[in-house]
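Missing here: one protein chain of the complex. Every other protein chain is in place.
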Amino acid sequence: MGKAHAFAYRAALAAFPDIPVPRLEMIADVDQGLAAKAAHQYGFQRSSGHWRDLVNDPNVDVVSITTPNTLHREMALAAIAAGKHVHCEKPLSPSLAHSLEMVDAAEKAGVSTQVGFNYIKNPLLKLARDMIAAGELGEITGFRGIHAEDYMHDPESPYSWRIDPVGGPGVIADLGSHIIGMARFLLGPIAEVTADVRTVVASRPVARGAAERKDVLVDDVARILVNFGRGCGGTIEANWVATGRKMQLGFEISGEKGSLVFSQERLNELLFYKAGGDARTSGYVKIEAGPQHVPYGQFCIAGGHQLGFNDLKTIEIGEFLRGIGEGRVSGPDFREAYEIQKVVEAAIAASRSRSWVKIS
Amino acid sequence: MGKAHAFAYRAALAAFPDIPVPRLEMIADVDQGLAAKAAHQYGFQRSSGHWRDLVNDPNVDVVSITTPNTLHREMALAAIAAGKHVHCEKPLSPSLAHSLEMVDAAEKAGVSTQVGFNYIKNPLLKLARDMIAAGELGEITGFRGIHAEDYMHDPESPYSWRIDPVGGPGVIADLGSHIIGMARFLLGPIAEVTADVRTVVASRPVARGAAERKDVLVDDVARILVNFGRGCGGTIEANWVATGRKMQLGFEISGEKGSLVFSQERLNELLFYKAGGDARTSGYVKIEAGPQHVPYGQFCIAGGHQLGFNDLKTIEIGEFLRGIGEGRVSGPDFREAYEIQKVVEAAIAASRSRSWVKIS
Amino acid sequence: MGKAHAFAYRAALAAFPDIPVPRLEMIADVDQGLAAKAAHQYGFQRSSGHWRDLVNDPNVDVVSITTPNTLHREMALAAIAAGKHVHCEKPLSPSLAHSLEMVDAAEKAGVSTQVGFNYIKNPLLKLARDMIAAGELGEITGFRGIHAEDYMHDPESPYSWRIDPVGGPGVIADLGSHIIGMARFLLGPIAEVTADVRTVVASRPVARGAAERKDVLVDDVARILVNFGRGCGGTIEANWVATGRKMQLGFEISGEKGSLVFSQERLNELLFYKAGGDARTSGYVKIEAGPQHVPYGQFCIAGGHQLGFNDLKTIEIGEFLRGIGEGRVSGPDFREAYEIQKVVEAAIAASRSRSWVKIS
Partner (left out) sequence: MGKAHAFAYRAALAAFPDIPVPRLEMIADVDQGLAAKAAHQYGFQRSSGHWRDLVNDPNVDVVSITTPNTLHREMALAAIAAGKHVHCEKPLSPSLAHSLEMVDAAEKAGVSTQVGFNYIKNPLLKLARDMIAAGELGEITGFRGIHAEDYMHDPESPYSWRIDPVGGPGVIADLGSHIIGMARFLLGPIAEVTADVRTVVASRPVARGAAERKDVLVDDVARILVNFGRGCGGTIEANWVATGRKMQLGFEISGEKGSLVFSQERLNELLFYKAGGDARTSGYVKIEAGPQHVPYGQFCIAGGHQLGFNDLKTIEIGEFLRGIGEGRVSGPDFREAYEIQKVVEAAIAASRSRSWVKIS
């Protein structure tokens, strides 16, 4: 993820000439050699083996935190205390209470924050949100959201930091937060949930091929029924044992007048159905991303060229920097990340109590 | 539906030379003129304005019931009493108790029965079931099933018999039963459910364009979390307000070693992912239906020609007749239809009680 | 193919109540036992081991010829002489001159004829033709047509009647005639061609696994540049060594104002692009076949159910019979088949002379 950030900071100005010019100042890594090497490769001026050097450096205005989840809080709080603007990879913290602490600190300090929900930076998702907001689908009647991948599908994949409960829940936090965030981005707050959040692979070998196994304590699949605050219902699934899927992150949204279908598997396409046209020739329209979908044109001269993952990350960073320059929040900020985490925690609670749980 | 049956009975022998030769004996309709006209068109020898003429006729061995749901029970019980084999369109009856009565009557009489869950007659679904049963996907870890269409999406579509609660629940019975039946066909019994079963369009005009509106009392969308008896979880959605969808009946099944993806929207295709192959060239395989998928070859000489809906109906009827000839159940029979209805009723109960409900 | 016809004649009346009622009178096959068995299976009243019995029978009004190509002429001429209406599978004859003889005989006798170019009976292709004729695509600027399959791709597939030059050319006649016919159906006459028509598999074993091989004298692939009489250009490919393809029969047609894309691989879908709409949401529309596309509704009650190959054959036969009843040509008739064959022959000549060849 550090690499994706480096790409993004390097590309942001080329894509967005109107943002404050980023100067790539310093990379910190607990391994000082690695930090130096990365600084060279990614064009940063300095490096350090101590993250506090970075967050306290007077030449640094903006800090990106891409460390393991358990370290986010301490680093973010220190950076905020030093008056830095902070970008943090999700989740803010394994603990909801700690996340709230981080939100409060940032808001009190008045610094800009951003959390890495990069997929919603897709120009086609902005189009989707705008269409929904403008009523082009009519009253929304349903949402079906999925983020399924397969990197944990093999029961012989060894136990790793990724499934250590000290870092928080399993797939519902890792992938679920993306699709929950996307749902909120498109349709607004989720009011209540019930869920089945479960571990599928009960134990894993302690190392590749090892006979010794360790019990898995985090979830592999989360299936959630949701009620949105706006009144419509839906389902959300997060799944990292979905054999075959590499990036099944997407949704189908139905409204009385139309619908939208999206999958990150084909991130430059959005399907749109508009009710009521000429019956002979109506159907789903495959919208292909092009310069008409801002800010696609900052990256490619014409439709068909296509954005990739790193471009979404560049949009994210570009918007963050522009927001800092203009003194406004570009989002999703710490507050939004906290709201997403509340849905995650509510789903886990609902699954445990086998009941519906309201989200305050 | 009567027409689809007529097609199927006419085509069954051409497709399956080994079945008992069907003689198209009689059509009954409350409108005697219509019955006569249909008999002519579909090549039946006689017609009647009284269904009892048909179920009691000594030359009739097999009866197909395609009337409104509320009439199924009386007709089926009379036909069974007369010793006929009975094909009935789903659901057996709006009332679960009445359905059980029909099951018991048929089983006591020893007649063959079949219920019109035609979509599972697709050769590719038999392949899917066989692959799962043979362990080709490994341990199954998840099911995502959907049957969504849009014929009720427009709030100005008038109130009709289809949404009169006297005929039973709404979409969960109409479309939900298909995907529940498909889930059971592929993965076996469902042990418990929780659900959100709701009416989306609160009222509808009493007639097209009328100012007067009538409250809708049946469900438009059902979202269900399921636990299968075999241990895996899943989701099922039934939806008749899914604007744009004409036949989104399908599933994604994940197993530790592979997965299958199907949609009736492309009924001659089945996607299969097998874990563990050559990483360079692995991915979802699009299996196209062909003569290697029995009984496709009874209809088309080569792959690529493709089956249509009426062919599935012909397979259904062909298997029914062959089963009668061989004195065995070809299914899905009344018992299976009753089991499906139990899941429907459990989901409704779960939605009302906002809790999980076990299925006995 | 005989089976497909039997299906079609059985289903035609059920689908089209307005056509003359077909009575299934007689099946002839050189093997009398087989003829009797087929008559039983397909519901024909009589059978014979002599085709002349059939074409001369006074109770027979319509004859379908589904024998090998070399036999078409004699049978068709006899049937025409007996005043029968004749349906013949393509090609009329391996010899262009003989085909013309058949056309002339039929036209002189005033009988109705039809040739089995069933794929153009797809309701979506009628839509395509109507849209083009109505100018919905504007001036047509290009055609790209393909009929590629793979049933001959394996060099170890044995030599067979299919590649015996006595039956006529190879793939250009077998598959090429379908896509040439489709091109003419949609865009009208082809004025000139140049082509590369070639044998890819030089020899094949005389039997599966045999060491002895026989030289292949017919073409495996034909690639054709065409100029339509209307002025636009295009390409046509016929290919039976297209490994992996089971039914890649389709086209892309571009016009100044729009375009259409079709593949028989998904025969219930037609893609339509209309230039000049809202740039944000324009793109290819996936039109799904439904009752709005006549005569789909004669087969299925709603969109999404889908037609299959046999339904196209039923439409073909139904239209043939309706045409006979109404005393008009429903097409494609012998004349049209002859025009298609002229394009086939011109392409072969162009390939041999390595030049452009005009079609009179």
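Note that the chains are named A, B and C in the order they appear, and that numbering of residues resets to 1 at the start of each chain.
The rule is short, and it goes like this: a residue touches a chain if its C-beta (ideal position, glycine included) is under 8 Å from a C-beta of that chain, and two chains touch if they have at least 3 such contacts.
Please read all numbers here as calculations on a predicted model, not as lab measurements.
Within the full complex, the residue among A:36, A:300 or A:349 touching the omitted chain is A:300.
Between the chain not shown and the residues B:23, B:50, B:230 or B:286, the one that touches is B:286. Take chain B: the residues that touch the chain left off the picture are 127, 131, 272, 274, 279-288, 290, 292-293. On the side of chain A, touch with the chain left out of the figure occurs at residues 1, 3-4, 6-7, 10-11, 13-15, 17, 21, 37, 40-43, 149, 151, 245-247, 264-267, 288, 290, 299-311.
The chain not shown here touches chain C at positions 137, 141-142, 144, 146, 150, 153-155, 194-196, 198, 200, 220-221, 223, 225, 227, 232-235, 237, 239, 241-245, 252, 254-259, 273, 275, 283-284, 354-356.
Throughout what follows, only the chains that are shown with their structure count from here on.
Between the two copies, chain B and chain C, the C-alpha superposition involves a rotation of 180 degrees in steps of 5.
Annotation: 35 Å between the Cα-based centres of chain B and chain C.
Centres computed as Cα averages put chain A at a distance of 53 Å from chain C. Of all residues in chain B, those touching 2 or more other chains are 245, listed in ascending order.
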